[in-house]
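Sharing a structure below in structure tokens format, with a few things to ask.
All protein chains but one are shown at their positions in the complex.
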Amino acid sequence: MSTPAPPTLTVADYPLSTNRPELLRTPTGKPVTALTMDAVVSGELTAEDLRIAPETLELQAQLADASGRPQLAANFRRAAEMTAIPDAEVLSMYNALRPRASTAAQLTAMADRLESTYSAPVSAALVREAAEVYGRRRLLADDEPEDAATAATSPDAVTPAVAADETTPGSPS
Amino acid sequence: MTAVAPRPTEQARRSLRTEALEARPVNLDGFVEEWPEKGLVAMESDFDPQPSVRVADGVITELDGRARADFDFMDSFIADHAIDVATTEASMALPSVQIARMLIDPGVSRAEVIAVTRGLTPAKVLDVVKLMNVVEIMQGMQKMRARRTPANQAHSTSARDNPLQVAVDAAEGALRGFAELETTLGVVRYAPLVAIALQVGGQVGRGGVLTQCALEEATELELGMRGITAYAETISIYGTESVFVDGDDTPWSKTFLASAYASRGIKMRFTSGTGSEVQMGNAEGRSMLYLEIRCILMAKGAGVQGLQNGSISCIGVPGAVPGGIRAVAAENLVASMMDLECASGNDQSFSHSAMRRTARMLPQLLPGTDFVCSGYSAVPNSDNMFAGSNFDTDDYDDWNTIQRDLQVDGGLRHVREPEVLAVRAKAARVLQALFEHLELPRITDEEVEAATYANSSNDYPFRDVLADLTGAQQVMDRGVTGLDLVRGLEATGFHDVAENLLTVLRQRVSGDLLQTAAVLTADFTPLSAINDANDYAGPGTGYRLQGERWEELKKLRHVTSATDPETEVD
Amino acid sequence: MTTLDAPAERTLTLRETGPATRGTRPDEVVIAVSPAFGDPFTQTIVGVPHAEVLRQLMAGIEEQGVGVRVVRVWGTADLAAVSHIAARLSGSGVSVGLLSRGTAMIHQKDLPRLSNLELFPQSPLLDAPVFRAIGSNAAQYAKGQSPQPVPTRNDQMARPRWQAKAALLHLKEFECIRADAGPVELEVTISR
């Protein structure tokens, strides 16, 4: 992938699907215009063709920057890095970031893996930062809940520790 | 030793008026006195921190009276990710009353307000909105809403998890105007079939509708990755560290998850709301709104494009304390002030009183929000598997009439019955053909007929649950994707529906729907806070209900014709 | 005449008789009440007197021919924790945990603390017959039988009516926790 870096985008380029389709490619390298019904029916297209490419996420990050949303842009840049990580590993990494799920060493190893295997320095920095805060807030795997009698730590807690007389707070809606 | 003696009960004579009042539905609702020390208070509490910020070497070293060494993880995350370090000291130096006035001053643009709010701490935000009454909150919302054009979202579920019902009610809902459709399950194993039904039904009703299925994270993400659903919003966050941990997450785990969704091209928003922390017993002595503002800033720091808030499933808590619904309106405003998409609640059973139910939603309906309801029940509430919404199908005509009375756009419209029946019948036939094509359990002609004319799940023939669950498992085992659905729709002759779905899937490659407050219009144009930015600048500006759309909203089920008063307008 | 529909007003007396101990009888169920049960609270969220709650739970257990002990847990008002502490004190390993507002749970000592045999989270929907059934089921589990779970009820409109009061009662109950006090045995007297 050594395509020349596209020009920096402005908000006028949005939506890319109508204004700049020529910039859009699938992870398999097909232009977005190749995603036709004929191609679907003939079996040329696979589910892989309908994923977003890291380059596209970078374009959207530029748009987010241009519209004054640096955090959103940072999210897209982490996402661009994560396109390379298989679905199952993404989920297991997420689970490893849950409170008291990992030791400091495990989180460090995960950050190293993000950096070395997936060239994902921004995501790795997020994990390192989590490791630092978890250490300070006693949320690493070796830490005991501060109040063993009342804290709930299990993900499959059937009872929220507390007043759950109705639905669980924050339940989907 | 404890001894409990019976309490004497007195039987004083009551007036007939008191009896009439006692019989009013509002008296079935629960109300409690405030208890600020424990956080059982909406937004005015002496126990909330005072605003403050200190920056040293480009790092926030003090936040709302707490030194960096004492930060809990919410403080840390907000300080390091949400607040703009470069501008925070300047923003914080502005008097709260000045910021509050900027929010309602038509002469100050949305962008100018955002330039200030990006540097505010949670306590400062609270200090600002505390100055605003509910009308001012609405004025603020009118300007600060991210997307210029308001929209609405529906729940389409079934008490029997009947995929056919979900499909036809999704189709009708899309036809009536909902831009997003959400479902969930009673029996979780039904999810693949119901998610397919929602997606397909939605595309029959109106091409470009976005769908999601609320499930535990792994399955929800998997359905999204496969292109069976289009977005996600059931990613809960909380305002205190202890409750966040009770929910088995942290700001970092949720941030990672947000990026995971974006990495698969899937639109996503977080969920939070006033009352959840005190309901979970760990409000740490802070008011409900203060804690919700922390959630909103956390969401912003995570870089997620939007938030579903407005108390959501804890609405009974703010609903029971003084000023609680004002606080709920304020939390929606704060989400918009933080430049996030806001799906503004009104999605859970709230009151026994129809009058209270209506009053509760006016602060969102009147100014307009990105999604006025984050779940208007597009099925009767008895079929609502999110435990009931503030509005359901029985309220369609009332909602349409209120839109017409006040000339506001709540995202819905009246649709004539023949059109409703046509899309319901078509959605049923499409799902029937698709199920057969995918070798899923048969949908009979009798079911199609019932679905066309049904109201609730009781009006459908029973399905063979065993066969359906086996079929649902096959969908997962065989790795059926959105592309397979497109192929099946095309192969069974429903070319238009196949095109609609393919176009929605193609959006994923462009990532356009990842931008703030994005929806797809009927002609598949992504409409977001970038190309449909809210440009409200006082009377005569911003989104106005006029022209073709206003003509559409003038229609109701029964309107007497002026030309021939013996007939009704069709 | 007195019926279940109009329970007689009874006086509940709970006398502490010392630290709670682990039971040895395999045919007993331990009922554990939360810190505020009986005092300062006297009734559940919907006004079922605590005397009646305990009387019906105990009757359900007695009808199955199983013994019962009642303890109070002082250290926590978390239902799962209250119930699990009681299960570990129970000779059969089966317990019923009870919060002042009425929320109840059947627990078993070998289960993880956050799991349970049966949970009755909707306190506004629990009345005397349900408490009787909960006691009966707990006793049947203690005997190694497989009772049909007590049907749980659901009411979408419980949220607007009871959600805030439940939160309030929960906060009040937490105020009564004595963190350093262990569970104590109670002698129960219910009289008219």
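Order as written gives the chain letters A, B and C; numbering starts at 1 within each chain.
In this text, a residue touches a chain if its C-beta (ideal position, glycine included) is under 8 Å from a C-beta of that chain, and two chains touch if they have at least 3 such contacts.
One rule holds for everything that comes next: contacts and distances are computed from a predicted model.
Comparing "Diol dehydratase reactivase alpha subunit", "Urea transport system permease protein", "NADH-quinone oxidoreductase subunit B" or "Amino acid/amide ABC transporter membrane protein 2 (HAAT family)" against the UniProt entry of the hidden chain yields the protein name "Diol dehydratase reactivase alpha subunit". Although it is not drawn, the missing chain touches B, C when the whole complex is taken into account.
In the complete assembly, the contact with the undisplayed chain comes from C:Q108, out of C:T76, C:Q108, C:Q122 or C:Q163.
Residue C:L117 is the one among C:L117, C:I134, C:V150 or C:V188 that touches the chain not shown.
Although one chain is not drawn, the whole complex shows that of B:E112, B:E439 or B:D535 it is B:E439 that touches it. Within the entire complex, the positions of chain B that touch the omitted partner chain are 436-437, 439, 464-466, 469.
Taking the complete complex into account, residues 1-5, 7-8, 59, 62-65, 108, 110-112, 115-117, 132, 136, 141, 144-146, 148-149 of chain C touch the chain not shown.
Keep in mind that, in the parts below, only the chains that are shown with their structure count from here on.
Computed centre separation for the pair chain B/chain C is 38 angstrom, with centres defined by C-alpha atoms.
Chain geometry summary: the mean Cα position of chain A and that of chain B are 22 Å apart.
With each centre defined as the average position of its C-alpha atoms, the distance from chain A to chain C rounds to 45 Å. Multi-chain contact residues, meaning those touching two or more other chains, occur in chain A at positions 152, 154, 157, 161-163, 166-167. Of all residues in chain B, those that touch two or more other chains are 275, 279, 281, 313-314, 316, 348, 387.
Of all residues in chain B, only 1-7, 28-32, 35, 38, 40, 275, 278-279, 281, 313-317, 319-321, 348-352, 381, 384, 387-388 touch chain C in the complex they form. The touching residues of chain B, when paired with chain A in their complex, are 72-73, 76-77, 80-82, 111, 114, 155, 182, 184, 214-215, 217-218, 221-222, 225-227, 233-234, 236-238, 241-242, 244-250, 252-253, 255-265, 271-273, 275-277, 279-282, 300-305, 308, 312-314, 316, 339, 347-348, 374-375, 386-387, 481-483, 486-487, 490-491, 495, 498-499, 502, 505-512, 514-516, 525-526, 528-531, 533. Residues of chain C that touch chain B in their complex: 9-16, 38-39, 42, 49-51, 156-157, 159-168, 170-171, 174.
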